[in-house]
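This is the structure I want to talk about, given as structure tokens.
Missing here: one protein chain of the complex. Every other protein chain is in place.
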Amino acid sequence: MSLYVYALVAKGPSEELGTGMSGEALRVVASGRLLAVVGDMYAPPPVTPTALYEHDRTIRRMTAITDAVLPLRFGSIVDGELDLARRLEPAEATLEAALTRVAGREQMTVRLYERQPRVEEDTRMSAPPAVAADLGPGARYLLERRRTLEHDPHRAALDAVLAAPAAFIRAQRVESHGSRPLIASVHHLIERGQGAAYAAAVHAGTANLIDAAVTVSGPWPPYAFASGELT
Amino acid sequence: MSQKKTGSLGAREVDALRQELEHRVGELAPARWNADPEDVQRSVAKLVLTLMEFLRKLFEKQAIRRMEAGSLSPEETEALGLALMRLEETITSLAAQFELSPDDLNLDLGPLGRLQ
Partner (left out) sequence: MTTPSRTEAARLLDEADASLLDLVDNVLTKGVVIDGEIILGLAGVDLVYLRLGAILCAADRIKAQR
């Protein structure tokens, strides 16, 4: 019998756990110093929208009945409680720290997109720097790199996204992307219940961006804050 | 906790997010499903090049700052610039060999964000 592991929790919830994605009864098992919410499963779940929604739904219900919930990646199946303990043990301290960090908190996600047109960028970039003709290639390279970094059109937009909801941010994770027009995703950990205020702050703070647009989603369980090395 | 979304999203934006996720999820099927040693090599190359790229950006930022502050002699500026230029070329060409995009090498520092 395999175990599907949904999340780690800091305290065993006192309320009914309910059922997981296959209708299986959920239970909390101890694994070293950690507690995990698991369900018995005969076979791995198929990767379907329904399964993904059910995984998320189960984790959301955990967040409703206990304060600190660290989601596991979809499809986390172990052979049994011993196997689970073996896998968690090397990261126990890191996971405990992560649980403390997400306690009473939830995740909001902002995605930053380029908006056309960017006519202005050409004029900005084409202003030639006053470069002495006798500079070597190394010096010219540095000057060009400085110009590129200064005129980064995305920098202002990203700064706005990071600054606007500053009062709400308890932790932050920024991912930059290459698939245009998508520029970056920003995940913020906020106190539970602050989602609407956070979204309003982000929209207000980015309303004047001419070459970028944002979407805000959430609240989510703290998926983006479950990985180890966040300071 | 019920999830909401605000802000409008056109087809181009959705496609971009889809493409990004295809790339990410594509990387998740780990090397052990596929005993191809090239996959493992690529993973190692990615780690090494990501670290190199991180250091390159850090050094570049420091070099520019010192150049602006005037604390570099012309010779130092030239030498630093050349070294950084060569480092960038090396990273780019090695990344290309392993079919790694510039975005693959962008180190996510968690709450510290990216070094941009």
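Observations on the model:
Going in written order, the chains are labelled A and B, and every chain counts its residues from 1.
Criterion: contacts are C-beta pairs under 8 Å (C-beta built on N, C-alpha and C of every residue); 3 or more make two chains touch, one makes a residue touch a chain.
None of these values were measured; they are calculated from a predicted model.
In the complete complex, the residue from A:27, A:87 or A:154 that touches the missing chain is A:87. Listed by residue number, the positions of subunit B touching the unshown chain are 5, 9, 14, 17-18, 21-22, 24-26, 28-33, 40, 43-44, 47, 50-51, 54, 58, 61-62, 107, 109-110, 112, 115.
By the touch criterion stated above, the residues of subunit A touching the omitted chain are 5, 8, 44-49, 52-53, 55-56, 70-78, 84, 87-88, 95, 98, 109, 185, 217, 220-221, 223-224, 226-229, 231.
The working rule: only the chains that are shown with their structure count from here on.
Subunit A and subunit B, compared by their mean Cα positions, are separated by 18 Å. Within the complex, the subunit A residues that touch subunit B are 60, 63-64, 106, 111, 113, 135-143, 145-146, 149, 152, 155, 158, 162, 171-182, 192, 195-196, 199, 203, 213-221, 227, 229-231.
The part of subunit B that touches subunit A in the complex is made up of residues 1-9, 12-13, 16-17, 19-20, 23, 60-61, 63-64, 67-68, 74, 77-85, 101-103, 106, 108-114, 116.
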